[in-house]
Every structure is written in C-alpha cells, then in structure tokens.
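For reference, the structure I am asking about is given below.
Removed: one protein chain of the complex. Kept in place: all other protein chains.
The chains carry the letters A, B and C, assigned in the order they are written, with residues numbered from 1 in each.
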Amino acid sequence: MSQIVKLVAQRLALGLLTLFIISLIIFLCVEMLPGNFSEAILGQAATPETVAAFNRELGLDLPPHERYFTWLFNMVQGDFGRSLASKRELSELLGYRLENTLFLASVAAVIAIPLAVTLGVLAALYRDSFYDRAVNVVTLSSISFPEFFVAYILILILAQNLGWFPAISNINDELGFWEKIYRTALPAFTLTLVCVAHMMRMTRAAIINLLASPYIEMARLKGLRPGRIILKHALPNALAPIINVVVLNMAYLVVGVVLVEVVFVYPGLGQLFVDSVRSRDIPVVQACSLIFAMTYVLLNLLADVLSIMSNPRLLHPR
Amino acid sequence: MSETADKTGQKGDVLVEMHGLRIEGRSDDIWHEIVHGVDVILHRGEVLGLIGESGAGKSTIGLAAMGFARDGCRISGGSIMFDGVDLTKASDESLRQLRGSRIAYVAQSAAAAFNPAHKLIDQYCEAPVQHGIMPRAEAESDAIDLYGRLQLPDPENIGFRYPHQVSGGQLQRAMTAMAMACRPDLIVFDEPTTALDVTTQIEVLSAIRGIVRQFNTAAIYITHDLAVVSQMADRIMVLRHGNLVEEGDTRGMIEDPQKDYTRELLAVRTFRKDLLDEPNAETPLLRVENVSAAYGKSPVLFDVSMDIHRKRTVAVVGESGSGKSTAARVITGLLPPSSGQVYYDGQPLAPDHRKRNKDEKRCLQMIYQMPDTAINPRQRVSSIIGRPLEFYLGMRGADRDARVRELLEMIELDPAEFFDRFPDELSGGQKQRVCIARALAAEPELIICDEVTSALDQLVAEEILKLLQSLQDELGLAYMFITHDLATVRAVADEIVVMLQGEVVEQGPKEQILTPPHHEYTELLLSSVPEMDPDWLDNLLDQRAP
Amino acid sequence: MPRDIKGGNGNMKNIDQLKQLARDQKVSRREFMSTVTAMGVTVAAASTMWSSSVQAAPKRGGKMRMGSAHGNTTDTLDPSTFNNGGIIQQGYAMRNHLSEVDNNGTLIPELSSGWEASDDATEWVFTLRKGVEFHNGKTMDANDVISSMNYHRGKDSKSAAKPLLAPVTELKADGKDKVVFKLSGGSADFPYIVSDYHLAIMPADASGKVDWQSGVGTGAYIKEKFEPGVRSTYKRNPNYFKAGRGHFDEVEFLTITDVVARTNALTTGEIDAMSRCDLKTVHLLKRRKGVKVEEVTGTLHYTIPMHTDVAPFDNNHVRMALKYALDREVLLKTILRGHGVVGNDHPISTANRFHNGDLPQRSYDLDKAKFHMKKAGLTSLSVDLSAADAAFVGAVDAAVLYKEHAAKAGININVVREPSDGYWSNVWLKKPWCMVYWGGRPIEDMMFSQSLATGADWNESHFSHKRFMELLVKARAELDEPKRRAMYYEMQKIVNMEGGTVVPLFANYVFAMSDKVHHDPKMAGNWDMDGDKSLERWWFG
Partner (left out) sequence: MTMPVSTSTFGGQASPWVSRIAMASVHFFILVLFLQNVAADTWSAVIGLLFAHLYSVMALTYWNRIDRTAAGDTVIVTVTLEFVLIAVIFWERSSAWPWSTLFGLGLVQVCAFAAVRYWKDLRQAPKSAWFGLIVVLIYVMVAAMAPVIAPFSETEIVGSEYDAWNNEHLLGTDNLGRDMFTRLIYGGRNTVGVAFITTVLAFLIGGLGGLLAAAMRGWVDQVLSRMMEILMAIPSFIFALLILTIVGTSVPSLIMVIAVLDATRVFRLARAVAMNVVVLEFVEAASLRGEGLWWIIRSEILPNVLPPLVAEFGLRFCFVFLFLSGLSFLGLGIQPPTADWGSMVRDNATLITYGDITPLLPAAAIAILTIGVNFVVDWFLHKASGLKD
C-alpha cells in the first residue's frame, strides 16, 4: 500500500508541475489570440476609446506577466478569479458547468463501460463466431461516423420520428434526477456509441491476447468451463489495459465532448470553453483548461492506481 | 509395439491406449502432419517417459492423452482410449469433465502456468470444487496436506501466497499438488524441471517421484533430458519428428539402446576438448581485477577477478543469480563497474563501452543465449554478417559478399542457400551459427559466449560446441564461456570459474576444479547433475539424507 | 412650433386603451359599452368593438419557451455591453426605455408620456410616466433616467451607446417628472435614439449609480434565473404599467446557437418559438404541422464598403463598375434564399420612413460595369475582398459569388478569407474592402450619421462628401416632413451614385413559432423577433 501512496504523491507533484506549465501555455495562447476581450464584447461597437476604457476597467491594460502572476497568486490561494464578462465568481460559474459535464460523462460511462466490457468479454468468448464479427463490424462502424453525425441520426430517429426523447438537452437544477437523466439520454447515447467500440475492442484484444498464455491452457486442462476461464482467469489479468482504455475514454467523456454539447445544446464545460475562447474571457479559458488538464492527470493517476490494485505482483510485492 | 508393452510388465490394467495417433499443425493456413501415427500404451500406476528433441511431438502426444490439442493443432487420425472412452470422439463437455479430475497436467514453467492474479490455494481448490468432488473447505485442508507431503516449507500458509511470492522450485511442487488435487488416474508432466537450476531440480524430481508413487498414479513424463527421465520413468519412448524411434523399459534403454538416434542422445555429453598446456605467463588477453558492480543500488558483483589467456576457454559457471552474465556485461562495458578495472591485453579498458575505440570493440565480440533476439529479424543473413565487415573492416560490395560467403561456409551453412534468408527462415541452431559468424566477421580475439547452447536441443548444442571448438583451433580465439550446465563446462573449458551470488567461489584449471576435493558449493553443483543411471537419484538422496 | 408626438387625439387613445383593457379582461362588457358609447360611439359599433376586442384578445398565461440563436456565456445584464439578439430580447423584457418603436414601426412613448423639442431640435424635454414602479418596488423618477443615460456617457464609459449620446451636452432634471436633453446640434430624431436597446432605464441610487447587476427594471418580466448563454427564466411582472403587454406567466429563454438543434427543438415541441430559421430549409419547416414561419422585412442589411480614399477605390468609376458587377438577384436567391430584398447601394430600407423609391434599382449590368472600367482607364482590375462568416452567415459564399459575377466584367476579385475571430477589430474598418452587416437603424439620420458621416467612427467607406454632410446636418434639424423627405432622398441618391458602399441586400427576419403562439397582425421590423419585444407582445392562443 505504501507503494501506492508514494506513487500517488509522486504523480500528484508531477501533476502540479504539469498543471503549472499548462497554465503558462494556455495563458500565452490566450495572449496571442487576435483581439482581446473588450473588442470581442463590444464587437462592431469597439471604438478605440471604449476599448481602452473597458481594458482599464478590467485591468487588461497591465502587462501580461503581471496579469499572469496575479492570476497564479490568486489561484494558489484557491481564488479562481472572476469571469471578465459576468464578473461572476468562476468557482460558481464553472461549478455548475462542471457538474453538468460530469453528469453527462457519468451517465454515458454508466451505460458504456459495462456494455463495452460485457460485449468485449462475449466477443472474446465466442471469438471468430458470427456474433464476434457482427459486434466487431457494428462497433467499428460506430466509431467511424463523426460524432455529430451519430448525434443527428439519433435525433432524427429517437426525437423526430419516434418522439421518445427530447431533441435538446435542456437541463437545469430544478429538474428531478430521473427527468435529468431522461433529458440527457440522447447525448449520453451518442457518447456511448462513440466510445463503446474502443473499449470493447480493447477488452476483447486484451483477453484474446492472454488466451495463448500457459495459465489459460492450464485452466482449460483443469477442465474449467469456458466462461469461467474467461471471467476468472483471463479477465483479472487483462484488467490493466482495460482500465487504461476505460480511463482514457472517461477522460474523453469529460473533456472531448464539445461537439456533442453543441449539437444537443448541453450546458457543459466544453461549450463554455469554446464561448470563452471566442470572447477572450481569459480567466474562464484558463480555469477550464486547468480543469481539463486536471481531469486528465487525475484520471491517469486513477488508472495507474487501479492497475496496481488489479495486479497482485505490484500490490503484494515479495 | 504391444509386444514391447507386454515385456515391460504390467503394474495394472491398461489406462491409456493410443492407436495410430496423427496430429496436424497449421502454419500459413496449411495443415502439416506433426505426429505421424504413434501408438502409446500406459497402464495404471505406470510412469512413461517421452523423450525427444524439440519438434519431436512429445508434448503434443502428452496433451493428446488428455484429448487436447493446442490452438493451431488438431488430432487428425487414430484413437485415444482413456479408461474405455475414446477421447477423439468424446464431446467437449465430457472431455472437460475428465480433465482436471481424472487426468491432470503439470506444465513446464510453473511460474507461467499459475495464474498471477489468484492465490495458490484458490487455484488448487478450483478443480475439485468445480468438478464437484469436494467442497472448498475440504479441498483447502487437503491442499495443506499435499503441500506437506511435497516438502513445501510452511505448508499451512504457503497456499495463501500469490505465485510471484513463491520460488520456482516450490511453484513446480505446488503445481504438482494442484494436479493431484482430484487424485487423478493420470498426470502428464511436461518438462517440469527444465526451467530450474540443477540443485532445485533434485528437490522437485524427488518430490514428484515420491507423490506419484504414494498415490500410485500413472504418469506421462515428458522431457528432452534422458538422464532426468531415467530417474522418473518405468518405461521410455524415444520420439523424433513425430515418429517413434525406440521404446523399452528404462534400464534396458540406457544400457542397451537399439537405435543410432538413441545412442546419439545417450552419447550427448561425452564430447571433450583436448587438454591444452598450462597457460604461459604472458600478459593475459583479458584481465578482470577486483570488479564490483551494481544495478542501481542493488549490488550484484563482489570483488570478482579472473584472467583469460589467448587461445583458451574460460568457463564461468553458476546458477541463476550468480552474477555470471553481469560479469560479461561489465567486461563488454554495458555496465560500468562500481569499482575495479578490466584490462585488455594489458591496457585498461574504458568502463563504458561508448568510450572504447573501434578496435577494442572489434577484438571483443559476444554471442548471446537467445539467437532469436540476438539477430535482427528484419535483416537478411547477408546483412547481419556483412555489417561488421563494413563497419570494422570497411569492406564493400563484392568483397564483402565474398567474405560473407566464406564465413557462412566456416559455420557450415551453404552460402547459396542461406545468403539471402531472413532469420525467420532459420532453425534455432542455424540462427546461433549466424550469430557466431557475425562475431567472427569482426575478426575478434576474444568471444564471450553467454549461455550460447542453453536454448538449443542437446544434439544441436553439441554441434555448436564442436563448431566453436574447431574455430578456436583454427583461428586461435579465446572464449569466455558463461553457462549453468556443468556438462558443457566439462566439454569445452580449459579453466573454470565457479560463481555464487556475485562472488567467485573457486577458480582454476579444469582438472583441478573437477577433481576432489571440491569447494562445498562446487560439490553440490557437480553432484546435482543427473547421470544416465536409473539409480542415481535414489543413491544421491540416500547419500544426502542426514 | 413645438411638436407633440403624443399620438392621436385623446379619445382614440382612450378607446384603444379600453380595447386593450377588454382584451386583458380588466373591464366588464357593461363598463366597456358605457364608456365607449359615452365617447360618442354607437351602441352597435361599440358592441362589435367589444366582441372583436375580446376575440382577438391576447390571453394571459402559459410558459413561453423561447429558443434564441443568440446569446453568449459572456452576456451580462449590463445594457452597455448588449451585443446580440438574445440579450437584447431579454433586456427589452426586463426593462423599458423612454420611447418605443411599436409593432407598426411608429415611435410611441414608453416610460415617458411624451416629449417636446425646441425649434432647432437641440433641446428635448421628456415628460416621464407617473407611478411606474421598478420590480423592487421603487418608483421611477428623473434621477433614474438621468443616471441611466449618464451611465453611457463620460470619459470612462465603455458603452457601445456612447456615440449615440455623444451629441448630448447637458442632461438635467426639470422637476421629478421631466428630463431635459441639450444637444450640440439639432436632432429631429432624438426620441428615436432613446429607444435604443442600450439606453434602458435602470434604478439608480442618490449618487447616480445605476444598478444593472440585479436586472431590476420596469419591464414586463422579472428575472428569476440568469445563466447567460444557456438559459434564463422570468416571471410576469404583476404591476406592469403597460396595458395589453406581457401575457406569459413565465418565460424560459434558451440560447440554442446551433440552427439544427434549434429547429429540432421547435419541431419536437421543446420550445415554442425560435429566431433565425435556417433559410435553406425554411420551406420545409413551413410544411411542418404545428409550426408557423413568420417573415418581416426590416432594416438589417449587408454592406460591402470600399475605402474611398484608397486606390483603386478612390476612383468613383471603379466603385460604379464594382456596383454594376454584382448580380444582386442571384445573391438574394442564394444567400438569403429569397428572404429579403435587393439593396440599392444605400442603407435606407423600405421599412424606413424616407426610403427613396424613385431611385432606379441598380442591377447586374456588365456593359455599364465595363463602361465605368473604361472611364476609369482600366481594362482589367484585380482587388482583394475580405470576408468571413462573422460578417454575416454566407458572407464568404457571397464573396465567392461576387467573384464569379465580376469576373465576367473583367474584374478579378480575390476573395480573402479572414478569421471570424477578431473580424470586427481586425478587418472591418481596416481592410479596404470587406463584408459587413448592419442591424440598420429605424431612422435615416442615425443610419447616415453612423455609417456615412465624415469622421464618424463607423464610416466604413471613409466616405466624405460635402453636399451630403450639409444635407445631413440640415435634415437633422428640419422638422418639416416634406422638406426632410426631399433632403433624405437626395442623400440616398448621392450615396447610390458616389458612395463607396455596395449594399447588395436587405435581409428579412425569418423566425418560427408553434401555432399556439399568437401575435399582432403586424410585427415590428426594426429588430428580429418582433423588434426583439416578442416576449411582451406575443401570447398563447
């Protein structure tokens, strides 16, 4: 266990460094964006005079390094700053969006992960059968479609023609849990379709990879049932790659769903990020990027920890 | 064949009877026959030894006794009767019920055949519980009992460890216990001691033999080592290329082999190099002086010194973990020593190989244990051998090709046939020859041979040893010969260095080391090498018993 | 002669008000009949009037779910930064202005009860409506109005409306209910200016600091939840001062920028109305059951301004050649799918009061284009045209079409694709020829002053014309309508013949709603969505 604690500590420290560098990169990127917040907000109405006044009010007239370090200083103290636009506390603004994003990711994950692993295990069990090939072709096709296309098709069938689900995911705090799930169904299905294939194929491959190993042969020679061989002997040893791909997909569900959010008008973090880039709302862009990066770092850490937990060799060293 | 079986004397009824067994294997989507109609009879309580080189089909036949063919193989003809049931016609379900409960299997590498994700005892209990023979609790206490009988340390608790927490020899015994769990009628042992050090091998062999005798279980014992099988088996079948060569009871076979091939197998360890004069006092070609080395923070070599003289072979012998390969890495400069110095021809060598000059590198070549990984599978033989020619000697074009052909002839491969081949198209022995040619191409003075024969079949290994010997005679090379196999040492060494846990235990000329009195560890090593004598193990155990 | 724009005579106004009250079911039939007949209307007529009023009567109630194409997460309740239809619509729902352009396009008082101008139109006195309460219960007074106006003025103002109020030299209260604006020059249309969506009246404290953060206004709807760029909810203001406006009990305002999503939401009943239909498929949308599509011609137009002080555009013949080298009809058909009208190279719409209909419509005429090329001494011409879809949807396509058309006149237009981001700061007003869209202005003076007056910030064509400027100043202060009309006609002609701006199209506002949603027969054309006041004007049938 102490090994895990050490690893977590090490990785967290490294993660912090990564986050710091990312914040710097993102800040520089935003600095290089053509135009600034004031111009973006004022649009056609941006006269040099009003832009200058706006910049003064927001402190955008300060030199970049000063702004960055002020931001960093506040950040370290837990103050995310305020949105330039709405002057709202970012923690509040982002909290709500992040919650939505995580909600969607969770719903999709809860559908996708068991489905993918089950399909993968079954495909490994009945490999080279008709079922295996069918699942293979179907999942391959589903990752081959652009996300937005899958989304539109789902809308056409499930919302327009059948009317089972709402075409847009208009969710808010006032909704009950099930109502929220109902309204999130279509984006969740879209994401499920997009990421099941990846996870399923990896599960299948990881298991099949192991089927040639001596302990699987041993299990067969012990007269065990094929299902038991797969579940009890192959699956536990295939966990590490499966966990990795699952976590990778989780990260995707959190950070990579901009398109789906746009199509379903889902008020998630991705849309907020795109909007903020468009309007040069630096603190929001920064905070979003950091949240995304942090998700990535933490999920990777989670993958490592889970991989260790699933591997007795690492969990119980000699 | 049945006459022979009769002659062996029955211990019981016939348990397994294979007739005209044919097995095919698939490569490149084409089925090739790999076992060409073999008959096998096994009686209850009898131990049958299957012996042969790789590709003889011995494992395949052993598995066929369980009605099992590996992926890419299929049983294409003949019958396999197990206790009155034809396994070739039995349903998958009935086969599954037989396996594990009435026929059990002990694999070559226990470390690989135990599932790393589960504790030993869980894996032990699986077969009896799944086959409905006994409940879990009973199986557990039975396991502890068997662990005890197999002389495993701390039998109460060892089952609750994971495979990686248990040593190789112990794992092999735990696997034997697992095979015994349902008290099967037949156990197939597939080279159970091949991967073990000689000293450990003794323990495992005695444990296996004890338990098989105790429960009067019939067994098929598969191995490539005639000396080992003669300790275990009542009767031996010699196989080659999927055909039966000879069959007979153990003692008869050892004492009076009928076929040339069997005789060759028996003679395999008799090659001896001619004795040379004592080394002259001139500067040794290579001198290792008080070298210590470590991987990271864990030290592996302690104050090792040795000399290698021109035209002589120094054998470095020791079991796994003795540091013999590390010594080679220090000499080649792959692992700079933490202290000590290596001299070549009296000149100190840079500790790091990257700092050595081309000539120093050229003079010191290395041949590796696994020819599969030692040559680049994506290069043709001509480029593998040709590269050192270009690199060291600046040969180009036709010159180079001519020299490659010369070298190929030197290693006894037909240039016309092998020049353009890829390593995939070579056998293990041929690959090792290519490795030798590559080393030779550099025109070295010293070649470090790191377990060069241990991955090869015995006959092939012997050929390689002979080749190396003739090259030494012809070119005046010096060899540093790293091996765990004392037979090899006996065959090729001029001088011997015995290593144990990173230290040199004893060193000196061959006669001196091999003649008593020995150092304690040398004694243990020497006595543990199985001999072609069915009574050897019994005698040794008697001897060692306190 | 002081001008009184109180709107009609007293009686007519009262009857309208009564009708409104009847619709709102605030008066009984009996009361209605007696009052109307007392005004001298026959009983029969009064009876018809009652039934027609009640039948067409907007009903109160329901929850309006509005899907808007516009809205950003950066939107705030600060009216000085309002920059898109989404937030403007919400602003109009929460707050009111001194004046209002009603659904017929006429200017009527809103928070004021009327206004008077000095003869030279340099001084304007607005009389405030009495007893209007903000959502927080505070009664609106002159201080609120002055503070709300001052919020956009002054050196530190970052308001987009700053230029609008730039002519205001002095702003003061005359008692509690009167506000006096003094202007640097005559402006006959000043009451129009104060209807601008930026110039909302917000509550202010004694020091003159306005409170925009709370969203408190005098409007028909009270803000409940405001999640910019996503979703806002409002509830009806029970004390709304305006009769016959603000019918929905609740409003849910959703920003759905993706047009496909918006359309899907409407057709699946997720929303009740949407702005900005997809023009390509609007004919298909019309066929949908339960959906009606509405179209209003407005002042929204596209311009392609050339810098008239930069070669080769400094030569009017080049400008004319380019003006003739564009097939507007094709543009109308492809870019707007016919939902609009062709422009005549001046920014005055048919929806404006003084649209010069006598001016011959400029058309695609290669001979004339070539003629002007020759006059300019050119046999061929190669110019860069900057475009991005930030200018308007289809701007790049339009540029490409222009290129195709002009090629036939020997003019090579090189379409330069500009990044959409920063288009307004980096391309517009900077590149010598680019694509622009204008929301348009309801009044000619505003339009001309902002886009064509010498020295104006947004004089995108660097147009400088002596006669034009003279007319602009004169017309501004001219209170005699025929004279004014003549001046504006001439100005349109000048711009048409000499201006640096190609005005190819006036776009219609095309929006759709569920057939449960009702509205007055005529809808305003000054902005999208019934002048962006749909929330207070529409109701559920």
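Here, contacts are C-beta pairs under 8 Å (C-beta built on N, C-alpha and C of every residue); 3 or more make two chains touch, one makes a residue touch a chain.
Given the structure is predicted, the values throughout are model-derived calculations rather than measurements.
A.B. asks: Touched by the hidden chain, which of the shown chains?
C.D. replies: Output: missing chain touches A, B, C.
A.B. asks: Of the listed residues C:K130, C:R417, C:K430 or C:K474, which contacts the missing chain in the full complex?
C.D. replies: Answering carefully, the residue with contact to the hidden chain is C:R417.
A.B. asks: Return the single residue from C:T263, C:S514 or C:S534 that touches the missing chain.
C.D. replies: Touches the omitted chain: C:T263.
A.B. asks: With the missing chain put back, one of C:E133, C:D177, C:D278 or C:D314 would touch it. Which one?
C.D. replies: Residue touching the chain left out of view: C:D278.
A.B. asks: Taking the full complex into account, what residues of chain C touch the chain not shown?
C.D. replies: 259-260, 263-264, 267, 278, 280-281, 284-285, 333-334, 337, 389, 396-397, 400-401, 404, 415, 417, 419-421
A.B. asks: Could you list which residues of chain A touch the chain missing from the display?
C.D. replies: Residues in contact with the chain left out: 18-19, 21-22, 25-26, 29-30, 32-34, 136-137, 140-141, 143-149, 152-153, 155-156, 160, 212, 251, 255-256, 258-259, 262, 270, 273-274, 277-278, 285, 288-289, 292-293, 296-297.
A.B. asks: Can you list, in ascending order, the chain B residues touching the missing chain?
C.D. replies: 28-29, 332-334, 353-354, 356, 358, 361, 366, 368, 370, 373-379, 387-388, 391-392, 401, 405, 415-416, 419-420, 424, 438, 442
We adopt the following convention: only the chains that are shown with their structure count from here on.
A.B. asks: Please find the two chains that have the most C-beta pairs touching each other.
C.D. replies: Going pair by pair, the biggest contact count turns up for A-C.
A.B. asks: Let me have the rounded angstrom distance from the C-alpha centre of chain A over to the C-alpha centre of chain C, please.
C.D. replies: Taking the mean C-alpha position of each chain, the two centres sit 42 Å apart.
A.B. asks: Centre to centre, by mean C-alpha position, how many angstrom separate chain A and chain B?
C.D. replies: Taking the mean C-alpha position of each chain, the two centres sit 50 Å apart.
A.B. asks: Among the residues of chain B, pick out those that touch two or more other chains and give their numbers.
C.D. replies: none
A.B. asks: Residue numbers of chain C touching chain A in their complex, please.
C.D. replies: Those in contact with chain A are residues 72-76, 81, 83, 155-163, 225, 227-231, 254-258, 260-261, 264-265, 267-268, 270-271, 419, 421-422, 424-426, 428, 457-458.
A.B. asks: How about chain A: which of its residues touch chain C in the complex?
C.D. replies: It comes out as residues 33-35, 38-47, 49-51, 53-54, 56-57, 83-87, 96, 152, 155, 159-160, 163, 166-168, 170, 172, 262-265, 267, 271-272, 275-276, 278-279, 281, 284.
A.B. asks: Going by the contact rule at the top, pick out the chain B residues touching chain A in the complex.
C.D. replies: Listed in rising order, the residues are 63, 66, 68, 70-71, 95-101, 104-105, 107-109, 112-118, 126-127, 130-131, 162, 164-165.
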